[in-house]
Structures are given as structure tokens and as C-alpha cells.
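Worksheet: one structure, shown below.
Left out: one protein chain. Kept in place: all the others.
So, subunit A:
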Amino acid sequence: MIQELVALAGHLKDLGLAIEEAPETLAVANPVAATVRAVVAVDGEVYVSFGGMIVGSVDDPAAAADRIAHLLGMIQP
């Protein structure tokens, strides 16, 4: 897995999110409400999800993880 995703995965795990790692993507789910998940990839200097929405800068994986957690935390099971 690429370095930027490794860094992001660490922060997501710290937040209690479930992670599935692939070579170029990271599937993230809220273990309490896992009906909807996010798949995250790296596009240049940013993390993207949902086909092309920027979720944060690769320079700040902690902030990106917070944003993803926020997106997934709102989803109702």
C-alpha cells in the first residue's frame, strides 16, 4: 500500500474505524453503522473518495481521517 494511505490508515484506526487495505485504495467503514462505507485513494497531493471528492491533503492525514470519520459517523444504519 502506498505511503500516504498507510499514514491515513493509522489515523483512521485510532478513531475506531474499520479498515480494508488494498494496494491503491483504503475501504473505510464505521463498525457501528457499516451500511455505507468510503473508499479512499490518493490523487496527487490529496486524498479523494466518492469518485472524486477531496477529503483532505496528503500533508495532513490526521485531518483527512477526521473528515472521513465525520462523513461516516453521520450515516444511519
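In the analysis below, a contact is a pair of C-beta atoms (placed from the backbone, for glycine too) under 8 Å apart; a residue touches a chain by one contact, two chains touch by 3 or more; residues count from 1.
Here, contacts and distances are computed from a predicted model.
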| item | value |
| --- | --- |
| Name per UniProt, for the chain absent here [options: "ABC transporter ATP-binding protein", "Fimbrial assembly family protein", "Anti-sigma factor RsbA family regulatory protein" or "NADH-quinone oxidoreductase subunit F"] | "Anti-sigma factor RsbA family regulatory protein" |
| Option from A:Leu15, A:Val39 or A:Ala62 whose C-beta touches the chain left out | A:Val39 |
| Where the missing chain touches subunit A, by residue | 25, 33, 35-41, 43, 46, 48-56, 67, 71, 74-76 |
